[in-house]
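One structure, as structure tokens, below. Some questions next.
Note that one protein chain of the assembly has been removed; the remaining protein chains are unaltered in position.
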Amino acid sequence: MAKFDLAFSPPLMNAAGTLGFVPERRGLAALERLGAFVTNPISRQARTPAAGQRYLEYAGGFMLHTGHPNPGFKTAVNRYARLWASLELPVIVHLLAQEPADLAWMVERLEGLEGLMGIEIGLPPEASAAQATELVDAAWSELPVIARLPLEGAAQLAWSVLQAGAAAISLSAPRGALPASSAGLLCGRLHGPGVYPLALRAVHSLAVQDIPVIGCGGIYSPEQAREMLLAGALAVQLDAVLWSGRDLQTFTV
Amino acid sequence: MAKFDLAFSPPLMNAAGTLGFVPERRGLAALERLGAFVTNPISRQARTPAAGQRYLEYAGGFMLHTGHPNPGFKTAVNRYARLWASLELPVIVHLLAQEPADLAWMVERLEGLEGLMGIEIGLPPEASAAQATELVDAAWSELPVIARLPLEGAAQLAWSVLQAGAAAISLSAPRGALPASSAGLLCGRLHGPGVYPLALRAVHSLAVQDIPVIGCGGIYSPEQAREMLLAGALAVQLDAVLWSGRDLQTFTV
Amino acid sequence: MKVYIAQVSALLLDERRRLAARLESEELISPAPGQYFLADDGAAICAQTIFCVRQEEASLLALPPLPVAWQPGSSLRLLGPLGNGVTLPRPLRRLALAVFEESPTNLLSLARQANQQGAEVALFAEPPLPALPAWLEASPLAALPEALTWADFLALDLPSSSLPHLRQHLGLPSHAACPCPAQALVRLPMPCGAVAECGACAVSMRRGWRLACKDGPVFDLNDLEW
Partner (left out) sequence: MKVYIAQVSALLLDERRRLAARLESEELISPAPGQYFLADDGAAICAQTIFCVRQEEASLLALPPLPVAWQPGSSLRLLGPLGNGVTLPRPLRRLALAVFEESPTNLLSLARQANQQGAEVALFAEPPLPALPAWLEASPLAALPEALTWADFLALDLPSSSLPHLRQHLGLPSHAACPCPAQALVRLPMPCGAVAECGACAVSMRRGWRLACKDGPVFDLNDLEW
């Protein structure tokens, strides 16, 4: 199987976790505007939803702490691989990178599948450069690897993951904390329009170093997507706007 | 002169740059609620305002790119030192840390002044651990040093600056970028309520490592200030809320 | 599931004095109580899930909580109805309804249905509700345990955070099942609106977990972990 190139046409995707494991009807409508479909995060073992509060609003958007629930790799591939092959656009499978051995095991099983353009691996937010290197290395295969890094730490890890063989990096949501309603703090990923200036700056500062970066964070309008491409992103991912119910017929970059 | 301790009563301050070099009438009213007054950033040489756009709004607040204009150290001390000595609460002078030699020169001249509780040094946002260490080291004197780090990079530098002798770290605004109206990008500091979850998480993750941290970012209500203290901040700084015109008579922590 | 274009024709207050909205649409829309819509007003930052009930006339009543920006004249795209609503059994003789904190309008709509079928209806609410139709008996939640000996169906509308205290309200020992058939509209944020399986709206079941946006938001009470 020939190694696909990381060229997106148009240079627009959904972010992992925003359109499910396979797109349902409404998701399919959004796909017409996209150059690739990225799956929800999949881990080797099944994961349950996080306990307690999982959604909190703040002035710039909302925070999610979901625990990345998923049925585990085997079940996901059994359920969805045929649908991935039948989609009209290339598929990128997002894998939650935890143990290198697990990751290698999953990647090996993806290599044979049809319709895949690449693999995106979600690195643990507190990963060191050494851990990140080891994980990217474990994901090496015929399929190009996109390493997804939280935007606030991307600059530290970008060179390590590229040297380890990643074809590009993508940016995941910044981490925040808010008081939970039951007292104590809830930590999670921040989404919404307030994230945009953080994401735009991250893209810019990586792109000026010639790091191939897929931008993501707080994009709600085609203008914002185009600004991020102008700032040097090789493609951009849409996240919460795909949940807003907005009509995306005019979303072109 | 005895070395002051870094104890704030109440544990509430203004952030550098939010109430001027000395507070004017409205600033004075806010001071009744504060445990210390922090000056605007002062550099060895005078600095002019940045050219072009300096203020842009976004969904979570606003971005500033001011260039930290100030009259330079000598002029500032001539103009303001007497007023600092006469204020009823302790003063923290904020110095823009650029060259170690300049910083040492300024700190030496502050040591003799009355009414100062400490020095806060604003580190360049892209400073490496080595540069940060060198700058904190250069600021060593009788006066305790607070090292102000952009919140997104604070975790990387915190231990270095503490080992170099900083009494505490404080958090400055995260950096962002937005399209300028004249095309191109404008980079600057993000302020407003959308910053709060980023700041709260930064405080929490530093405090659990027993790092003495002064929290700042997006606080608009006494509840938010108290949550940040509960998350482990040794004190908190107010920023844009001091500009909002809000009545702060009931702002108690 | 369909896309409707609707207009806010008036803002009004519900029985708890919270803001509701009357919506007008060219087409007749008839959601079951407990089904929801995604409302796109051009300003949503994630899925705006809105519960609606049909009114006497051909208009919809959108229930609180509503987005603050809605004004009379606002134009909306409504996608739905989505999810599972409450299904009343037939025949139905004695219906018990209980609402915790939420707007009671969904249950009042069920009450009307049941009343039209000739059933007796009792409504239990916390906090208590002001004036109700004469045929509808209203009681505090404290009287709910007695209703369980009498009702042949119980419908609940409650935030998911109330589920752990529900047995206490029903006067049941821990682990006991509800003695009559019962359905619960479980309220919690549904930010992706069933487009992503994001997991934010997960509800713990006696076996595993389900998504409120897709598999609910109305569940059989005895399937829930409560």
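Think of it as A, B and C in the order they're written, each chain with its own count starting at 1.
In this section, a contact is a pair of C-beta atoms (placed from the backbone, for glycine too) under 8 Å apart; a residue touches a chain by one contact, two chains touch by 3 or more.
Owing to the predicted nature of the structure, the values given are computational and were not obtained by experimental measurement.
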Touching partners, among the displayed chains, of the absent chain: B
Selected from B:19, B:81, B:173 or B:211 as touching the chain missing from the view: B:19
Residue touching the undisplayed chain, where the options are B:13, B:36 or B:64: B:64
Interface with the unshown chain - residue positions in subunit B: 17-21, 24-27, 40, 48-50, 54-55, 61-62, 64, 66-69, 181, 191-193, 220, 240, 242-247
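Basically, only the chains that are shown with their structure count from here on.
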For subunit A and subunit C, chains touching each: none
Chain occupying the most central position, where position means C-alpha average: A
Intercentroid distance (Cα basis), subunit B paired with subunit A, Å: 35
Multi-partner residues of subunit B (each touching 2 or more other chains): none
